[in-house]
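Only one protein chain is missing; all other protein chains are in place.
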Amino acid sequence: MKCFIGIDLGSTTTKAVVMDEQGRQLGCGITNSRSNYDTASAVAKQEAFIDTRLTLFRRSLDDVKGLEGMVDVLLEGLERNFRLEQFLEQLQDLQDTCLKNGDDLRFAKVRKQLGGAIDETFRQLRDKVLVLYAPGGERKSDFFRDLAGSQYMQLAEAVAEEAGVPFDAMLNVYDKSIIEVENRPPAGDMIGKFPRALHRVMTEEAHSFKADEHTVAAPIKAALDIKLEETYVVGTGYGRVRLPFPKEHIRSEILCHGLGAHLMYPNTRTVLDIGGQDTKGIQVDDKGIVVNFQMNDRCAAGCGRYLGYIADEMNLGLHELGPLAMKSTKNVRINSTCTVFAGAELRDRLSLGEKREDIMAGLHRAIILRSMSILSRSGGVENEFTFTGGVAKNEAAVKELRKLIAENYGERTININPNSIYTGALGGAEFARRAVMEAA
Amino acid sequence: MSNQAQTEIIKEASMVMQKELIASNYDALTSAPTTGRKVVNTFVPGNLNELIRCFDLLNNLPEINAINNGMRKKSGGMIMDAEKAGHSEDVCTYVKSDIGMMSQGNIAPNGKPMPRPDVLLLSYTGCYTFMKWFELLRHEYKCPTLMLQVPYQGDGKITRSMVDYVVKQLKEVVIPGLEEVSGVKFDIDRLREMMKLSAQAEDNLVWVLESSKNKPSPIDAYFGAVYYMGPIFTAFRGTQQAVEYYNVLRKEIEERLAKGQGPITPEGEQTDQRYRLVVEGPPNWTSFREFWKLFYDEGAVVVASTYSKVGGLYDQGFRHNADNPLESLAEYCLGCYTNNNMPQRVDLIEKYMNEYEADGFLTNSIKSCNSFAAGELMMMREIEKRTGKPGAFIETDLVDPRYFSHANVKNRLESYFQMIEQRRGGSKPVAAA
Partner (left out) sequence: MSTADIIKRCEALYEDLHFTSAREWKAADPSRKVIGYMPVYVPEELIHAAGMLPLGIMGGGDQMEVIHGDAYYQSYICRIPRSTIELGIAKRLDFVDGMLFPSICDVIRNLSGMWKLMFPDVYVRYIDVPQNYTDDIGGAFYQREMRELLDSLEELAGRKVTDDDLRASIEVYNLNRALVRELYKMRSDVPWKVPSSEVYLLNRAGLVLPVEEHNAMLRDYLDTVVDVERPIKDNCRIVINGSFCEQPPLNLIKSIEMSGCYIVDDDYCLVNRWLKEEVPTEGDPLANLSSAFLHHSADSAAKYAETEEDVGAQLIETIRDNRAEGVIFAAASFCDPALLWRPMLADKISAHNVPYISFKFAENSGQMAPIREQAGTFADSIKLWS
C-alpha cells in the first residue's frame, strides 16, 4: 500500500508519522534525537512502521474467532513483546560493543575481570528487563538509551565491586559504547521479531486466549506480507545546516505544525507549540495554511528545557511539576524564566519562606506569560486554539493558559491532544501525501 | 558558463569604480598626516559632505569603518575588546566596533593607521546613539566637536522652526567651527556648485532605485543597493566623480533592463525572482554574503528597502538645491529615513509595497539599533493590515557575529516563503515515483 511519511527532527525527540493515501494515520513513532540525523530519522520511521503493522494486525485480527474482546490484550502483549525482542537485540549489540571497547589498552590491567564484569552485568540486566517487559511491568521510559542506561548504572556498581574492577572503567566503556550503538542504523527485521513476540505473548501465563497460536499466526503473517511502499517522505525540524532530505522533501516546521494541528482539529485558527527549546505561535486559515507566525528560538526561557532544569533542581520527575503546582494556595510572582538563574531564583524564594507549590505555580504562570507574548506577536488568539508540545501535558501550565486566554482574549475553545507531540510529523506526512495525490 | 561570468565581471564597471572611490578616500585619510589634510569625522545620516569639502577637509565616517570591519570579519574581536574595556553588551555594535578598532591601532582597510580626527562633526540626526558616540570619541581624542542638532519630525513634517534652527546652527556653530579647524574661509558659491552636482547624481540614483519597479527587476534594492549607495552616502556626494559613477551605473542598469536581466549577485545573475520583497532595516554585515545567498536561493529579490534611504531620502522628490544651500542642507538632514516618525515610515513602506508590486514585507530587526528596531513589530502588522501582504520578521545584528544565527534566519525565511507559496495555491506538485 502507498505510505506517506512525515519525519520531524526535534531538539529532544524525533517523530515520524505514516499516513495512507486517504489521509488516515496508520502509525507513529518516536525516538530520542541524536547526533546522527540519518539514524534518528531511520529509527523514528521504523518505529512508525512498527506501529503501522500493529494497526494492520488490528484490522486483520478483528475477525478471528476466539479472540472476541481479547484483541486489545493480544495487541498490547504483542507490542510489548516485540519491544522486548527489539530491546534484547539492541542489548546484545551493546554487550558486544562494551566487550570490544573493554579490550582497550586503557583497561589492560583489568581486562579479564572487566570482561567478566560486563558479561555479569548484562546477564543481570537481561533478567531485569524480562520483568520490566512482563505483563503489568512499569517502565519509566521506552527509549533504549534511558532504559538500558538506568539499569546498567544500578547493576554495574555492585558487580564492579564484586569483581574488583573500578566502577569508572565500567562507566567509560558504557558511555563510549552507547553512542556507537545508538548511531548505528536499526536492524529493521520485523518478519522474524513479530512471530517470536507472538509466541511469547501466547505462552504468557497471564492470559488465556481461546484461539491458539496457529490460528492467530496466519492473519498476522498476512498483515506482515502487505508491502508498505514509502511513496514520499517529507522531513521537517529545526533549520540546521542539513536535514537528511533533498530540498523538495523538506517543509518548514512552522508549516508542518500548522497543518498537523489543522488535521487534528479542523477548526483550529491559532496554534501554540512549546517545545524543548523554542516556542511557536502560529495562525492558520480554514485549510491549515499558515497565515502568520512568530517564533522565539533565541532563548529557551519558558520552554521544556527550563522545566527540565527546575525538575532537576527540585529532585522531581518532569511529570511531577504540574501536580505540585496545582496544590498552590498563594500567588507568587516569578518575573524571570531565565534557565540560567532557575536554580538561584528557586533557592532565593525557598529561603524567603515561600512554599514549593506556590513557587511552582508562579513558575508555570511565568512560562505561560512568555507564550502569551509570542501569541500576541503572532496575531493573537483566535477560536479555536490548539496547544501542542510536551508542556501541553502539564495541567498547571494548561490551567494558567486557560486563565490568561480568557482574561485577554475571551471565550476560546482550547484543544489539547495527548498525541500532540506528533503534530509536526503529521503535517509533514500530509504534505507528502498532497505532493503526490494532488499532482495527478 | 565561466565566459559569462567573466563578461559579467568586466561589465560591472560601476562596481570597480565604487570600490576605487571608497578606497581612494581611505588612502587620502591614511596619508593625511603626510599631506597635511585635515580630517573630520561625521555620520551617514546628516552627512554634510558638500559643506565639508568646502573647507578641503577629508570625510571619515566611523559607521562605514564599522561596516568594513564587519564585512571583513574583524568587528567581532573589536566588539569584545570594547566590552572588556567596560562597554555594555546592550549598546550599539557600531560604537563598540569603532572603540575596539581604535584600541587595535585604528587600521584602515588599506592596512595603514587612520588619522586622529581634527574635528568631530556630530550631526545629531535620526539616532540618539550618535550623541554619545562622539562624546566617547571626544573623550578619547580631546578634539573640537561641533554639534548640529537636527530636530526629529515628531509630527511627520518639516517645520519652519526646524529648518531655521538647523540653518542657524550651520551659520553660527558649524561653519565657523570648520573654518577655524581648516583655516579655509567659507565660500557659499563653492557649496552651490557642489550641490548642483549632488542633484545630478541624485537624479540618476533615484532612477536606478526605481528600476526595480520593473519585472523582472534588474537590481536588488537591498543587498545590491548597498554598493550603489556607497558614493552618495559617503565622501563623494557633490563631486564630479559621483556624477560619473551614477552615470555609468545608470547606463549599466538601463542595459540590464533592456535585456531583461536580473541583478548580479555574488552567486551569479538572479534569474529566479519568484518573490518580490520590500525590506525594512539595515542588513547584517558580518554574514552579508551568506545572508544575501539565503534570499537568492529562495528566488527572493528585494525591490525596495528603507535602509537605502538612511543617508538621504531622494525618491520622494528631495534634491539638494543650490538656490538655498543652507536651507537645503537642513532639509536634507531632516529628511533622512530614521529622522522620519513612525507613521511616515509606515506610509513610505506602504507606498513601496504598492508602487513596487511586492509580494511580501520583510523586517531585518537589528538587536543593537533601537532607532530602526523599536516599533518594527508594529510597523509589520500595520503594513500587513494595509496591504494584505504577509510580513516576515528576522532578528540579527549589524556587526556582532554572535547575533547572526544562520540556522535561525534560514528557518524563518524558509517558513515565510513556503507560507507565501502555500497561499499562492500550494507548492509545486511532484509526480509519484
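In order of appearance the chains are A and B, and numbering begins at 1 in each one.
Going forward, a contact is a pair of C-beta atoms (placed from the backbone, for glycine too) under 8 Å apart; a residue touches a chain by one contact, two chains touch by 3 or more.
What you see is a predicted model; the values in this text were computed from it and never measured.
K.L.:
Among A:Met70, A:Leu130, A:Val291 or A:Leu404, which one is in touch with the chain left out?
P.N.:
A:Leu404
K.L.:
Considering the complete complex, identify which of B:Ser24, B:Ser103 or B:Gln149 is in touch with the unshown chain.
P.N.:
Residue touching the chain left out of view: B:Gln149.
K.L.:
Of the listed residues B:Arg53, B:Lys74 or B:His87, which contacts the missing chain in the full complex?
P.N.:
For the chain that is not drawn, the touching residue is B:His87.
K.L.:
Using the document's definition of touch, tell me which of B:Tyr26, B:Tyr124 or B:Phe404 contacts the absent chain.
P.N.:
Touching the chain that is not displayed is residue B:Tyr124.
K.L.:
Write down which of B:Lys132, B:Lys215 or B:Arg402 is the residue touching the left-out chain.
P.N.:
In the full complex, the listed residue that touches the missing chain is B:Lys132.
K.L.:
Going by the touch rule given at the top, which residues of chain A touch the chain that is not shown?
P.N.:
296, 298-299, 333-336, 341, 344-345, 348, 369, 372-373, 376-377, 404, 408
K.L.:
Determine and list the chain B residues touching the chain excluded from the picture.
P.N.:
85-88, 90-92, 95, 124, 127-129, 131-133, 135-136, 138-139, 142, 147, 149, 151-152, 154-156, 161, 164-165, 168-169, 172-173, 341-346, 365, 367-368, 370-371, 373-378, 381-382, 395
Everything below uses one rule, namely that only the chains that are shown with their structure count from here on.
K.L.:
Mind checking the centre-to-centre distance between chain A and chain B? Centres are C-alpha means, answer in whole Å.
P.N.:
Distance between chain centres: 48 Å.
K.L.:
What residues on chain B touch chain A, complex-wise?
P.N.:
Those residues of chain B that touch chain A are 377, 381, 384, 390-391, 393, 395, 405-408, 410-412, 414-415, 418-419, 422-423, 426-433.
K.L.:
What does chain A use to touch chain B in their complex?
P.N.:
The contact residues of chain A facing chain B are 2, 231-232, 238-241, 248, 250-255, 289-295, 297-298, 377, 379, 431, 434-436, 438-440.
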